[in-house]
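Omission of a single protein chain aside, the complex is shown with its protein chains in their original locations.
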Amino acid sequence: MSYIELKDITKSYHAGNNILEEIDLTIEKGEFFVLVGPSGSGKSTLLRMIAGLEEVTGGILKMDEKIVNHLQPKDRNLSMVFQNYALYPHLSVEQNILFGLKAKKISKTEQQKRLKETAEMMGLSDLLGRKPRQLSGGQRQRVALARSVVSEAPLCLMDEPLSNLDAKLRAQMRVEIRRLQKQLGLTLIYVTHDQVEAMTMGDRIMVLNDGKIQQVGKPITLYNEPANLFVASFIGSPKMNIGRAEIKEAPGLLVNNTLAFSADARLQEALEVHKDIVVGIRPEHIQPATHYEATHSLEVVNVEQLGNETSLALDVGGELWTAKWPGQWEIETGHLLEVYISQEHLSFFDAQTEKLIRPASFSGHGEVQAI
Amino acid sequence: MRIPIGRKVITYLLLILAAFLIFTPTLMAVVMSFMTNQDIMTGSLPSAFSLDNYRRAFEQFPLLHYLINSFLISIIIMIGQLVLASLAAYAFVFLEFKGRDFLFYLFIATMMVPFEASIIPNFHTIRDLGWIDQYTGLTVPFFAMAFGTFLLRQNFKQIPKELREASQIAGMGDVKFYLTVVLPVAKTSLITLGVYGFLTSWNMYLWPLLATTNDNVRTVQIGLRQLQSQEQMNDWGVIMAGAVIVIIPTLILLFLGQKKLQRGLTEGALK
Partner (left out) sequence: MTNVTAAIAQEEQILFEQTKRKQRYRQFIKGVLFLLPSIVLFSVFLFYPLLRTIYLSFFLTDASGATTVFVGWDNFVTLFQSTIFQQSVKSTFLFVLYTVPLTIIVSLFLAVIANEKLKGIGFFRTIFSSTMGISVAAASVFWLYLFHPTIGFLNIIMEVFGLEKIGWLTDPSWALIAVSATTIWMNIGFTFLILLGGLQSIDKYLYESADVDGAGYFYKLRRITIPMLSPTLFFVVTVTIINAFQTFGQVDILTQGGPQNATNLIVYSIYREAFTNYQFGSASAQAIILFIIILFMTIIQFKLGERKVHYQ
């Protein structure tokens, strides 16, 4: 059942200069939906339009089958968690949590009941009398979440809620928010610039750049079949290696004037219509030539030992590509390294339109394990 | 970093010398207010300590009445300024509407008009309203204040706009948000502005001189002028006693709020 529907939504502050263009989107009830994109891509604006904090310039915004374009934020029955938490500094934790209920004039007994439940759920019972400045970053975050939970609004909007936390706490809160959302059956729209957050938390992700939708889909789909070069390099860390490709008679394909691949007839045919072609390959698909026979040898520019994996910077025709090998590898820089790269792992993009021509045929099947 | 001992000594010497020079006029007035007129006129050092000058200042002049007037007037102006400036600052920070920028420039423009350049029509206005010798005439013209509006605007701008948005989502209106969130959060700067407003109102001179013709609402500053001119500069002890009484409230306020005032004024002035 679609819960939120955006039809041809646009936003502009000055005529002819659109911040957002032709956004069409539906979000299901109970879905964890992530809006991701670099800063300035318009993701926060879109969220704030859904919240009613920004006017919708054009298009239709529906919630629960009803058009809400003109409704005030308070009439949209939603809650919102802000990046800086927006806690009232002069109010105690308890007053902060109850702020919205008081404004909505909900009965005192109901307020106390909800406060007790929420505080317990969020582990804030002992902190109710404190002021925000007496709390740690993680505790503040929790108060902000509690304020959202206590409102019992079916839709919750979050605008980069974790970006003010340190890495460790962030990882922990990711799990907590996800659990909370499932437990309460919330529909959650979550804005972030961090693709890791997007990948790990979202049921579905929408990648936004320059005010335009790049791709909407499940995290794995975005990773395996990025619709264009932007999504390809935005999703995944380290990012996908990109190279310019030329089609040759034999062996078939030459990337960055260095890497040669054989191209079967079908591929040749598929690529012929496109003038310029760009290939992409994930760092984990530049593999050590141990199980397989080496296909190429590349100069090692830098080696980063991460303990559980080794990250290599390789020179490919003047450009730096990254390879990610599981485990620990003793490799010296400056030497040539034998690697295995399969043509099956290459994704093909049109250099002009930047659109995907053909995804890596191997990755879509077989790599995702279902248990 | 540790300061070298030589520089320390020099700095202390300079500090003491400067403090002495600056404080001399005030100190002298305080000492004189406790001296007998005899000692003052002969230029000798104080031979006796007496409260006689203070007693006479209060007995021969309605000094207490002036003091009460000054207190009332300063407090009314202070409250008026706080209310008007905070309302205006709220509009400039939290409300978005057509013409806001124009009105903001209008507020800036008011800072270029010296009050002294418009006293003549103002005097006529007050007179025609029947506000001469009334508290209204001495207070209302000073309620609107561009400097105070800017100072509070600067402070309100530091309140995250997400607080307003969160309250919008919770369904809270502007008036309630202004009262229950903005004013409590900006308490410190309101106090700063209040102290500043009180100080300047207490020390007002030209306008109370014009707008009062009798003792009814006359302020202590004009009272002091009266005292000084009526005594024909003879009874210096009484005059100084009057002057000391005039400066005590503001000095106390200044000493208490010096740090805040300093920070507040610099902020309002420079950003």
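Here the chain labels run A and B in written order, and each chain numbers its own residues starting at 1.
Definition applied: a residue touches a chain if its C-beta (ideal position, glycine included) is under 8 Å from a C-beta of that chain, and two chains touch if they have at least 3 such contacts.
Because the structure is a prediction, the values reported are computed rather than measured.
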Footprint left on chain B by the chain that the document does not show: 1, 3, 7-8, 11-12, 14-15, 18-19, 22-26, 28-29, 32, 40-41, 43, 83-85, 87-88, 90-91, 95-100, 103, 106-107, 110, 112-125, 140-141, 143-145, 149, 174, 199, 202-203, 205-206, 209-210, 221-222, 224-225, 228, 233, 236, 239-240, 242-244, 246-247, 250-251, 253-255, 258, 261-263, 265-266, 269-270
Chain A residues touching the omitted chain (full complex): 55-56, 60, 67, 69-70
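One rule holds for everything that comes next: only the chains that are shown with their structure count from here on.
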Separation of mean Cα positions, chain B and chain A [Å, integer]: 56
Chain B residues touching chain A - in the complex, by the definition given at the top: 160, 162-163, 165-172, 176, 181, 184-185, 187
Residues of chain A touching chain B in the complex: 48, 51-53, 72-75, 78-80, 82-86, 88-90, 99-100, 103-104, 147, 151
